[in-house]
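This report refers to the structure that appears directly beneath it.
All protein chains but one are shown at their positions in the complex.
== chain A ==
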Amino acid sequence: MARTRTPVVSGWFTQDVPPPAPMAGPAPPFRLLGTRCTACAAVFFPREDSACRNPHCAGGGDLAEVPLSPRGRVWSYTDGRYRPPAPYVSDPAEPWEPYVLIAVELEAEGMVVLGQGAPGVRLADLTVGAEVEVVGGVLNEDAETTWLTWQFRPVGPAGRAGSTGSAERSGGGS
């Protein structure tokens, strides 16, 4: 059925495009979006659009949207064996399936960003310090909407087979 594909939070990552037609070629790369102060080079994620929060900033700069590093290193990781409370969306009629949470230190920004593991990523696939990449994914679906989010998955041999495209187009949430 035709659900609208909508980011769970607007402006935090590149806008999803409709699933490509078979011959449409590769989708554009998925990136987290932050903002960067033009006066002091501070980068913010989630994006800061009001004012630079670096107390030593000279001021007078703009906050420009900037794509964040597509890759980083695992700072730590865990999972959730019990169903989280609302507003996390899950079907109480379905048995709880734990998913992985990964905190990733982004390469260029030096910031740690928390995200869910991509579908199929297990604790055993992860080690602190290992390289991971950000990909688009599905957080959950309701009658009208497929809610999109960012996810992390290992790079290289530990990466999921068949998930080499730039954005996850399947799985999760429903």
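Here, a residue touches a chain if its C-beta (ideal position, glycine included) is under 8 Å from a C-beta of that chain, and two chains touch if they have at least 3 such contacts; residues count from 1.
One rule holds for everything that comes next: contacts and distances are computed from a predicted model.
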From "Lipid-transfer protein", "Nitrogen regulatory protein P-II", "Inositol 2-dehydrogenase" or "DRTGG domain-containing protein", the hidden chain's UniProt protein name: "Lipid-transfer protein"
Listed residues A:L33, A:M111 or A:V155, member touching the removed chain: A:M111
Residue numbers in chain A that touch the chain omitted from display: 8-9, 34, 36-37, 40-46, 53-57, 75-82, 84-90, 99, 101, 103, 108-116, 123, 127-129, 139, 149
